[in-house]
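Okay, handing you the structure first.
Note that this complex is displayed minus one protein chain, with the remaining chains in position.
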Amino acid sequence: MRWLLLRSLVLLAASALAGSVVVFLLLRLLGGDVATVILGRTATPQSLAELRSQLGLDRPGIVQYFTWLGDLVRGNLGQSYAAGYDISQQIQSRLGVTVALALGSMAVSSVVSVAAGSYAALQARKVRGAFVDLLTQLGMAVPTFWAGLVLVIIVSIHLGWLPASGYVPWSQDPGQTIRSLTLPVAALSIHVTAVLTRYVKSAMLDVLGQPYLRTAMAKGRTLPMAVLVHGVRNASVSIVTVGTLMLGGLLAGTVVIENVFNLPGLGSLLVSAIKGREALVVQSVAFVIVLMVLTLNFLMDIAYGVLDPRIRDAEKRGTNVE
Amino acid sequence: MSYIVETKHLSFRYRTAPAPSLVDVDLGIEPGTTLGLVGESGSGKSTLIRVMCGLIPVAPGAVRYQDRDVVDWLQQDGRTFRRQNQLVFQNPASSFDPRMTMATALAEPVKALEQRTPTTSELVSRLEQVGLNAGVLNRHPHQLSGGQVQRVAIARALLVGPQLLYADEPTSSLDVSVQAQVLNLLMELRRTLGLTLVVVSHDLALVSRVCDRVAVMLSGAIVEAGPTAEVLREPKAPYTQQLLAAAELVSLSQEDANQ
Amino acid sequence: GSGSSGSAIRGTKDSLRVAVAQEPSDWNYLRNPSTTIRQLLLLNVLEPLLDKKEDGSLTPLLAESYTMSDAGTVYTFKIRKAVFSNGAEVTADDVVYSLEQAKNTKLQDVAGRLKAVKQIAKVDDHTVRVTLSKPSQAFLDAMSTDSGIVIPKGSAGSLTKTPVGSGPYIFSAWKNGVEVDFVRNDKYWGDKPELRTITWRWIDDVTTAINALRAGDVDMIGAFWGKKEQIDSVARTAGFTKQVIPGSEMVYLSLNADDPSFKDERVRQAIAYSLDRKGWIDGTTGSGQPTCVFVNPPNQPWKSDKCPYPYNPEKAKQLLTASGKQGMTLRYTALAGTQNGVAIITQGLERAGFKVQAQYLDWPTYLDRVLTRGQYQITHISGPQPIDTWTCPGWFTHDCYPEMDNLLAQADRALDRTQWADLRREAVEKDAERAYLIPAWTSSVTSLLKVGIAGSKPFSANSELDMRKVHWTTS
Amino acid sequence: MLEISDLCVAIGPHRILSVEKFQIDPGQRVGLVGESGSGKTMMATSIAGLLPDEASVQGSIRLDGSELIGRSDRERAKVRGSEIGMIFQDPLKALNPLMRIGRQVAEAVRIRSSLTRREAGRRVLELLEQVQLPEPAQLARRYPHQLSGGQRQRAMIAMAIARNPRLLIADEPTTALDVTVQQGILELLLDLSRQHGMALLFITHDLGVVRAVSDRIAVMYGGRLVESGPVREVIHHPRHRYTEALIAASPASTRLTEASALLGVPFQTIAGTVPAAGEFPSGCRFRNRCTHAVEACAVEPAATEAGDDHLYRCWNPAIRTGAEAHELHR
Partner (left out) sequence: MSNDRRSARHNLTPSLVAGAALLVLFLGAGLVSFVWTPHDPGEINVANRLAPMGSSGHLLGTDDLGRDVLSMIMAGARTSLLVGGVSTIAAIIPGVLFGLLIAGSRSTLQSLFSRITDVGVALPGLLLALVLATAIGPGNTTSIVAIMTWFIPVSTRVTIGPARQVLALDFVEAAFAYGRSKRFVLFRHVLPNIGPLILAQTSVMFASAILIEAALSYLGVGAQPPTVSWGSMLNEAQSFLGVSDSLIVVPGVAIAITVLGFNFLSDGLRALLDPQLQTKEVAA
């Protein structure tokens, strides 16, 4: 098990690095660099060249990449070229927002979707089940940012219940943090919840047809109890798999939602860093995002094993499970 | 040596399996005979016939078909080898592509092995041989009963004129009534075509009426082999004795022990 | 808007929260041309030697007074008794240091105005003498801009993160990506401002900003960058109002003089005639002043009503037909985000008989490709640069001709501001006729604010959001 | 103890099961045989109250005289486990793969009982021992996939007998198992039934298995009971032509020691296949496959008694009277 963990960790780091190389190469495609941005409209070729050599941008790509990698390993990514802020610090402070958004909506949508999905599965042949299905379909069809806009109009502007934008850090006022994240999380959750609900329903229907449920009923359980005791966990195994698949989309969603709600998260840092050609920042943020997704993936894998002893055993033996 | 197919010190282990599935298997089959392969689930029966008909590469050990190594056959003249060695599977429903009509499915081996498209009359005559008519040709597997599909599977195997037919639990998923039909068909084909037959089964009673020789497998090894009557009368291996006792318990003809 | 959030801060009389669009990457006005830096820092945190009035005349600010020699080549500035926010006294050394920095910076916007400066010298602790190589009106004018800012000696390095100046506000905390806080400078030499704190919050998105304003998250949107309807809708809402002042940014089309198709002046004129300035303003920000000549900032004494090529689709078509280039394709390179403007210009061009192919670039790419390398055919952009930027080699327009250069040089040497103004007027009018650089309009600066905020300056000479007199009237 | 009368189960347009009369006495072991789709599972699930939602049930099932049909799920759940235990065919699928064996057995023990966790734990070990599982304490901590097929089936049995039900329904409990393992399970079930006087409804398609465990046999075809009676009587003297054909076709009817003599001799067969639900002929449902069908078979055959609780529904039975049968047998 420990060896397995180590192997996974190495794989994780390798994948994240691969991601950073891709990002590094992609960045080289971009027109203009941080020197053009710093010097702005009135730059001259000489001043540009001077600034580039001053910033070390004239070194070969390989050297630049490995310098960055070295900094990364040392945990000190240095400062952004133009703004001069500490990159590691900056990422740290913004990571909180993005993680809160992503995990918040993951949590909300898990809870809602398990309830709604189970309900829809149990009521599959009835009108009430069909109604949940319809809501699900609608939820999947609504663009996340649109949902955000509509929520702002209704909840913030018309009802004045929650702030329309901005973010208050935890350290400052946790109550306000929650208030400022409520709408973004809600907007982000709509689509995810809808998709998850479908999965939960399908997983639940699957479980409902499983003989072990009948066994539980033969022991004297009623159907709802049998589903609760035996069904939910079994269904959750397949839902965890889907959750992994959805993470990428969820993080993409946070970028858009950060834009709608003006939240200082990693997404907006990335966008502004791309706009400002802050190569170091872009690279580091991309690395962190990739690492985050992979780590969550990795955790889900572990959760998968924790939930399902068959997987655990198969992994111990190093076999594939189908 | 008069064996049509022979295995020598065959051992095999699936890459992902914890234990070997074949352990030093030595087995020879004389042409024209019927061999019954019995043993509990997971004892390696299917693996053995897969290896024998060249679906799994062997190592260590060797399989010789007509005194020639199967690996060699497959490299030099794979088509001939495959034509002569055919398989019928346990589960009729899954042994046909659900998207193909029976006509297409039947034509497949001929196309693959003889590079030609069989005529409809050719197919029909084969179908009649297994007791079916042209009506099934346009159907999909799910539109036929289990017994019918298993017959088509046998017809499919026969179309390329095999010498050796392996049947992996050909009746275990069929009802008793249909089981008898399929077994009768196999016995008749053996008689009329002079096929060499290998029948995998866990049912000793069945094997005893169909096969002239029997091999008993346990954990990948052959624990006992010989003429059926002999093995049934005087089982030597303790495992065979156990099997017999179990079969005796559920025999209909047996006098009432539990009364 | 109503709501209970943040009631502890809201409504108090001495703090203000302002939404602004673009967070600058840093605060070094000597290196970074970002408008936001000027908006926030100029006059509020960093003070130049002089201040400019609405009519374009100059008054002393950090300089108590100044004198000019008869030949117009020697200026002597008497420095006020003042302290920087770090507690140090403002001395002649600081002024010399600051002006040297400005003169030697690579940023042309800042250094260009000081071309004529030959020597900057300390006379005594509170007197500085600047010697010019030739008389230069531009120099004096520059002393009221970022070129004339005074910072503590040796502090240029720390400008990026913590600018220190002698202004009425102290730059106190920059929360990257979130906001920046100014607090009142209690040691300010002049009238102390009424506001104790100003919080500038970055909100890129227009709607988000409006929502924040309506929801009470901010009190004001400074230099609003949205649409007319949004402005009107907020201004119509009870409790909110708008304030529109002429701004210093100029919106203009530029044709690349290196492109052979523009050698024919009829083609250029056709383009100029096809430009619907009114439509452009209405279709975009909704507030601004159409202009055919390049005058900015608008509070300059050389205004001109001349318009060689007013909007005239018929004439545009005729000219293009005459040039035999109907149906020619114009490759229009534009900044991402200016789609509406391009759509309107395109419609005019298409009516005249051009075909238009638009391409949108983000800012750094645009900078690199259009402004630095000049790889474009036609583009439009807005900016605070004065006409002098287009003297030979004509910056990205690549239109280099001696007449305008001479006129501007002459103007600069003028000892008298009227003469100076006349010559400059002549220069911009001449340039307008060439139609390589086609001025369209000067943008207005609109702020959306809560009722009860008063004291904003009715003009902006250098993009600054002057908060010195801003205060709450009621609460 | 269990009495079924005029039971009729339909799913969609088809009547899948219709049983006029069927009963199990206390301690009695009844084997229910029939080909796939003959309605055996339907019968079992109707008794246990585990029919699918979409099934509609009519008629009566009485347990000790009290009617089960028409009761709510909650009330029927009370009967399950305590009065009626049930085991299913595939022991891997029938066990929750994510729960340790011990907990699954404990669940059966603790439902509607006041046992503490510890007491329940003790009872679990007791049960596991009772079904002859080795090292119960250690085994209780394992997951289903870590057990062999036979062990799983034993665990299932432990759950089913946890609260000493008076009737144990076993739906093809050995189909997925090897013959040697099957032997063990059958013996265990027999023992349990004898020791506790537990009635057993044993469902299988294998006549040999029925023969091994039960006293009575009921043969089903197309959702009908076609013949029932004491095991020996029915197997040796089948009346219904279907029962007769079924016995003849079964390889298990071959005496192993005589097998060599029969080598290559064709099995007796039943022509055709079981039709799909809704495609059965009217009257006797077997008549289109029956080699002995007569005109009368177009009418639904009435139940005929052949003495000694032996009932059959056939217009042209294999043996007409007890006397004739006796003669033939001799």
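All chains are identified by letter, namely A, B, C and D, in their written order; residue positions are counted from 1 within each chain.
Just so we're on the same page, a residue touches a chain if its C-beta (ideal position, glycine included) is under 8 Å from a C-beta of that chain, and two chains touch if they have at least 3 such contacts.
Note that the structure is a prediction, hence the values are computed from the model and not measured.
Although one chain is omitted from the display, it touches the following shown chains in the full assembly: A, B, C. Only one of C:A71, C:A121 or C:A336 touches the absent chain when the whole complex is considered: C:A336. Checked against the full complex, the candidates A:S15, A:T67, A:Q123 or A:T182 give a single residue touching the omitted chain, namely A:S15.
Residue C:T346 is the one among C:T346, C:T391 or C:T442 that touches the chain missing from this view. The chain that is not drawn here is touched, among residues B:F12, B:W73, B:F89 or B:Y239, by B:F89.
Touching residues on chain A toward the chain that is not drawn are 11, 15, 18-19, 23, 26-27, 29-31, 137-138, 140-146, 149-150, 152-153, 157, 191, 195, 198-199, 202-203, 206, 209, 238, 242, 244-249, 251-252, 255-256, 259, 270-271, 274-275, 282, 286, 289-290, 293-294, 297, 320, 322. Residue positions on chain C in contact with the hidden chain: 205-207, 210-211, 226-227, 229-230, 232-233, 279, 282-283, 336-337, 339-340, 342-344, 346-347, 358-362, 365, in rising order. Mapped onto chain B, the interface with the missing chain covers residues 15-16, 50, 53, 55, 78-79, 82, 85-87, 89-91, 93-99, 108-109, 112-113, 142, 153, 156, 160.
Simple rule for what comes next: only the chains that are shown with their structure count from here on.
Here the chain at the heart of the structure, going by C-alpha means, is A.
By count of C-beta pairs in contact, B-D exceeds the other of the chain pairs A-D and B-D. Placing every chain at the mean of its C-alpha atoms, the farthest one from chain B is found to be C. Our note on geometry: chain B versus chain D, Cα centroid distance of 31 Å, whole angstroms. None of the residues of chain A touches two or more other chains.
For chain D, no residue reaches two or more other chains under the stated contact definition. Residue ranges on chain A touching chain D, taken from their complex, read 125, 210-212, 214-223, 229-230, 233-234, 237, 307-310, 313. Of all residues in chain B, those touching chain D in their complex are 40-41, 145-148, 175-181, 183-184, 187-188, 191, 202-206, 208-212, 228-229, 232-233, 242-254, 256, 258-259. Within the complex formed with chain A, the chain C residues making contact are 1-3, 5-6, 23-26, 31-34, 106-109, 112, 160-161, 176-178, 201-205, 207-209, 211-212, 214-215, 217, 361-369, 371-372, 383, 385, 389.
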